[in-house]
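Apart from one protein chain that is not included, each protein chain of the complex appears where it belongs.
Each chain carries a letter (A, B and C) given by its place in the written order, and its residues are counted from 1.
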Amino acid sequence: MDSAVVAQEIKRADLLQMYYYLRLTRTLEDRITALYRQGRIVGGVYTSHGMEAIAVGYASALECDDVIAPFHRDMGAFLIRGITPGEVIAQYLGKRTGPTKGKDGNVHMGDLKRGIIGFVSHLADNLPVATGAALAFKIRGEARVVFAGTGDGGTSRGDFHEAMNFASVRKLPVVIFCNNNQYAYSTPLRYQMAIKDVVERANAYAMPGEIVDGNDVAAVYLSSRRAIARARAGEGPTFLEFKTMRMHGHSEHDPAKYVPRELLEEWKKKDPILNAEQILRQLGYGDDAYFQEVGQRVKKEVAEGVEFAERSPLPEGPEVLEGVFATEEEVST
Amino acid sequence: MDSAVVAQEIKRADLLQMYYYLRLTRTLEDRITALYRQGRIVGGVYTSHGMEAIAVGYASALECDDVIAPFHRDMGAFLIRGITPGEVIAQYLGKRTGPTKGKDGNVHMGDLKRGIIGFVSHLADNLPVATGAALAFKIRGEARVVFAGTGDGGTSRGDFHEAMNFASVRKLPVVIFCNNNQYAYSTPLRYQMAIKDVVERANAYAMPGEIVDGNDVAAVYLSSRRAIARARAGEGPTFLEFKTMRMHGHSEHDPAKYVPRELLEEWKKKDPILNAEQILRQLGYGDDAYFQEVGQRVKKEVAEGVEFAERSPLPEGPEVLEGVFATEEEVST
Amino acid sequence: MTTATATREVTYLEAISQALDEEMTRDERVFLLGEDIGVYGGAFKITEGFLQKYGEWRVLDTPLSESGFVGAAIGAAMMGLRPVVEMQFADFISCAFDQITEVAAKNHYRWGAPVPMVIRAPFGGGVHGGPFHSECPEGWFFHSPGLKLVAPSTPYDAKGLLKAAIRDPNPVIYFEHKFLYRRVKAVLPAEDFIVPIGRAEVKRSGTDITVVTYGAMVHLALEAADVLAKEGIDLEVVDLRTLIPLDKETIFNSVRKTSKAIMLHEDNKTGGIGAEIAALLAEECFGCLDGPILRIAAPDTPVPFSTPLEEYFLPKVVDVVTAARKLAAY
Partner (left out) sequence: MTTATATREVTYLEAISQALDEEMTRDERVFLLGEDIGVYGGAFKITEGFLQKYGEWRVLDTPLSESGFVGAAIGAAMMGLRPVVEMQFADFISCAFDQITEVAAKNHYRWGAPVPMVIRAPFGGGVHGGPFHSECPEGWFFHSPGLKLVAPSTPYDAKGLLKAAIRDPNPVIYFEHKFLYRRVKAVLPAEDFIVPIGRAEVKRSGTDITVVTYGAMVHLALEAADVLAKEGIDLEVVDLRTLIPLDKETIFNSVRKTSKAIMLHEDNKTGGIGAEIAALLAEECFGCLDGPILRIAAPDTPVPFSTPLEEYFLPKVVDVVTAARKLAAY
């Protein structure tokens, strides 16, 4: 069905806000990539370039007291949960004002107050953790939902299996998604799994699953909303496969020569931002002038973020020794 | 279809041999249980009582240069691969003549020369190991097959997932089975998985699966033979779910009060030895006189085994220090 | 499930059960998860009756998935609950190693998320368990910053340390020794008490030689002390109780007094906790040492099954006596 028609189910304001976050994510990550190229950022830079619709779509479908366990290409979700562009850049620059105060880098950030479970490099490790957060909500009888994901490669890990199984056995209020961008670093799907669609993994747990166009923010939003509603209603977990394509290298150092150019060409046409603009145009929610205006706005916000981050202090050496253990005060709230 | 009719596909001699091993397994394990009750055996005693048809059936379908990675209720497979009742009892008594020379106990035994990968307590750990053995055969172009299994509980472990996935991605010559005896220690299936049949787990790997009556040795044998043939032909792995029931406690110390008596009554009627006798009678391969004769024979063999084990020396303390590392000689063969 | 009465002797096992029961009653955030802890009451019956008393959402039987349910405990802890995980045997903790060392141990340091949870690990040999039901895994976690480790040797410490662990804002691994479950008994105070994490205890004070130990070996050391007393060798037995954070002060004070030290543990020798304490002494108390720092520990092998092998493998009273005589003569 035509995605603009589908998108009619979504409030105008929500769609416009998603468009804004798509642009903000793109602009922010492009800027981070530029800083990396200039050698200003060290270490890994994993972007969601061309996949922004997934994080923006699902994070927009959540309530503010829900919790997310994002994976490493979910920048839009961090932003929607309230982490500012300035904090993100500070994180990449190792500044004390970043969410981890320089203790960790790039997408390895989290913040319980904003309902974000910090990403752990070890892929799929946060899926069992997400089921535990959902278990806590179920035990306390809270109508809260956890939204957690991993990549196509991450679904090969044992922790994916143990989390999917536990979530379905206990009918936990969690939605588990897979960002299927067809590669795990250089590894194509055929070396990762024998199934045609990642969603088939859900069959092993009698968990309902859905294949979604990951480059259509409206489709991501609506499928997420359905799954979240199911979870909130106590009907248990759902698995969502968001089909997309990794448009950059695994990390910015990687030219990704192993990806056929045609594949990239084909997917370039499905760019989530172009898709969103088409929908907004068709629904009469926005025109080129509006899109440009949003572009200006996010450009300014990112520029301010860079400034904030650059003004921010680096941590001092001795801070290394702080924070290994939590204190009573931190938990007595 | 009537299992006797099905059993016609099996050579008379093979069926009779399977019957012999069913009886030998039952008699041997009953004797081990008795020794445990007398306090002569210490530690865990996990039997295959009422489930003997599974190990006897699949092990009978293998060629001698195939390899097995048995789980902890596969006594029949150990016997068919050539471990003697005497060696088994020696293992339980911690004697030096047991397959592990007293280093390990009970079913934690293995012997590469007899194509048996030693069981590891940590459930499902041997499934990735089994895929690696199959990988070796594939790399060397040998037409050998690996037969490996775990219990219904074991299928919840991450290693089950990682092994199933790798086996199917690389189309390895391995058959993976689940001994579904409806309980994992005290944990019923409903707390273990949300699916109705364990075989549904195979869908996550596009791996063909089959549900088999685990108490019918002929059915186990024939389904195993098909799966083994597939693997040997290079068509890849198969998953077999053997439905059965754990008739004793998890270990002999466990009265298993948590198991409904009716369930046990119902399954008592499906005893694999009674099933086999019925088949043999219907096919005219054996009668009560014959069954008694076999009974006498295995009783004698087990008695001799006990004698052998009791005559065998215990290891000496300093042997503790031997065998941490392998020597050149051991591998230069 | 047993309730505290000031007069009755309780076993080490009952003490653990009491601590769980009292904490669950005191704090509804506390819940249990693990294999067979519900209907069955746990492989060692420590949670017998808990399911009936607290219901299936506070006493969760999990699928056979150590990594999965430890991860789940981490998530629940971050959301404000106080999960207590039961490993059926400490040996299987290896399956959850990644969740414990990479997620639970590092979350607070990395991004400030407290992970208040406890993992109960029934460990140790002397129970004919063989290589996979007798392990002492504490050495691995001793080298994983972000975790606290405790290992009680008496019913009093077992109860007090478990309560302290449950109330601690950090991930704590609670090593309960299977050999002690039904072998040590004591009358416990009726009122609520904890044994603070981070404090060792001198279980026997002496003047000649310090034995630093923990878990089941504490009792071995005390037996050896009685033997040696007859020969005029006066052992001081320091029970670490908490392995991380180490109570350096108590250890150092003892060795400054005796100037001779023996490290005793059931875990493998190489890279064991005794090595760290010996290194600390050689580094920070060198001046007060009047002799080599001896170590008594299991050899560097898995735990063997057969009785004569396991007896050879485990440290014995005679080992401590011999070492102490050697040191006394030094």
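Here is the rule we use: contacts are C-beta pairs under 8 Å (C-beta built on N, C-alpha and C of every residue); 3 or more make two chains touch, one makes a residue touch a chain.
Keep in mind it's a predicted model, so treat the numbers as computed, not measured.
Among B:A7, B:V56 or B:M109, the one in contact with the hidden chain is B:M109. When the missing chain is restored to the complex, the residue among A:M75, A:L123 or A:M164 that touches it is A:L123.
Touch with the chain that is not drawn comes from one residue among C:W140, C:Y214 or C:Y312, which is C:W140. Where chain B meets the missing chain, the touching residues are 67, 99-101, 103-104, 108-112, 117-118, 120-122, 125-140, 146, 158-159, 162-163, 165-166, 169-170, 323-328, 330-331. On the side of chain C, the interface with the absent chain consists of residues 91, 94-95, 97-98, 101-102, 105-106, 109-110, 131-132, 139-140, 142-146, 244, 246, 263, 268, 270-276, 278-279, 281-284, 286-287, 289, 291-295, 300-302, using the contact rule stated above.
Looking at chain A, the residues touching the absent chain are 42-44, 94-95, 100, 102-106, 108, 120-123, 153-154, 156-158, 184-187, 191-193, 258, 314-321, 324.
Please note the rule applied: only the chains that are shown with their structure count from here on.
Using the average of C-alpha coordinates as each chain's centre, A ends up farthest from chain C. Between the Cα centres of chain B and chain C there is a gap of 37 Å.
Computed from the mean C-alpha positions, the centre of chain A lies at a distance of 45 Å from the centre of chain B.
Work out the mean CA point of chain A and of chain C, and you get 41 Å between them.
In chain B, the residues that touch at least two other chains are 156-158, 191-193. Within chain C, the positions touching two or more other chains are listed as 62-63, 65, 67-68.
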